[in-house]
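Please read the structure below before turning to the comments.
Apart from one protein chain that is not included, each protein chain of the complex appears where it belongs.
Let's turn to chain A:
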Amino acid sequence: MFVLAEMTKTLRVPPHRFGINLNEAIAEDLTKTLVGKVIKEVGLCIALFDITCIKESFILPGDGAAHTKVNFRLVVFKPFSEEVILGKIKNCSEEGVRVTLGFFDNIIISPESLQQPCRYDEDEKVWIWEYESKDGKHDLFMDPGEPIRFRVTGNKFVETIPCDSKPEEQESSETTEKEKIAPYTITASISEPGLGLVSWWT
């Protein structure tokens, strides 16, 4: 679920922070700016693991702050493909089932990746697995809040910084919509025995 990512960044330490130990100032700044953010193709940053290298600090003309290049490692949430994880159902919609881990809730199981055959109940807003056994058909509901085990099938990162899309004017109307798109989505599947609601397999 979690990996270490090595990163490098040039940090600006403003003069009023010169009194603090440089290590602490850097660690604080990195934590403040990065924790909780999604880094494209890297994952969701959970914490600063350590600082591996602090290079010389530079002062640039016109700015009293010190600029320091640092190498550091972050703990990021980025499950590997095929990883089996336990989460909770957040909600169901026509697009599939959304799963939450508490700190991350952009895990989507599309209708094709659910246990088959299944159907969506408009009124109750739940997906139902029509499980067939020897003694007939059983409707297994996927209610929100239920613990669910799923397999990660893909990690998708989307650039969310609203940039003025000059190349294609047609897209400008879509940018407002695009801003709402989550920067990081995990696609998952439960179409295997053992996957799905934990209560199904006990």
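Quick notes
Simple rule for what comes next: a contact is a pair of C-beta atoms (placed from the backbone, for glycine too) under 8 Å apart; a residue touches a chain by one contact, two chains touch by 3 or more; residues count from 1.
To be clear about the criterion, contacts and distances are computed from a predicted model.
The listed options are "DNA-directed RNA polymerase III subunit RPC9", "Geranylgeranyl transferase type-2 subunit alpha", "U6 snRNA-associated Sm-like protein LSm1" or "Elongator complex protein 5", and the UniProt record of the chain not shown names that protein "DNA-directed RNA polymerase III subunit RPC9".
Touch with the chain that is not drawn comes from one residue among A:L60, A:V84 or A:I181, which is A:V84.
Within chain A, the residues in touch with the undisplayed chain are 1-9, 28, 31, 35-36, 39, 41-47, 49, 71, 73, 75, 77-78, 80, 82-86, 101-104, 149, 151, 192-195, 201.
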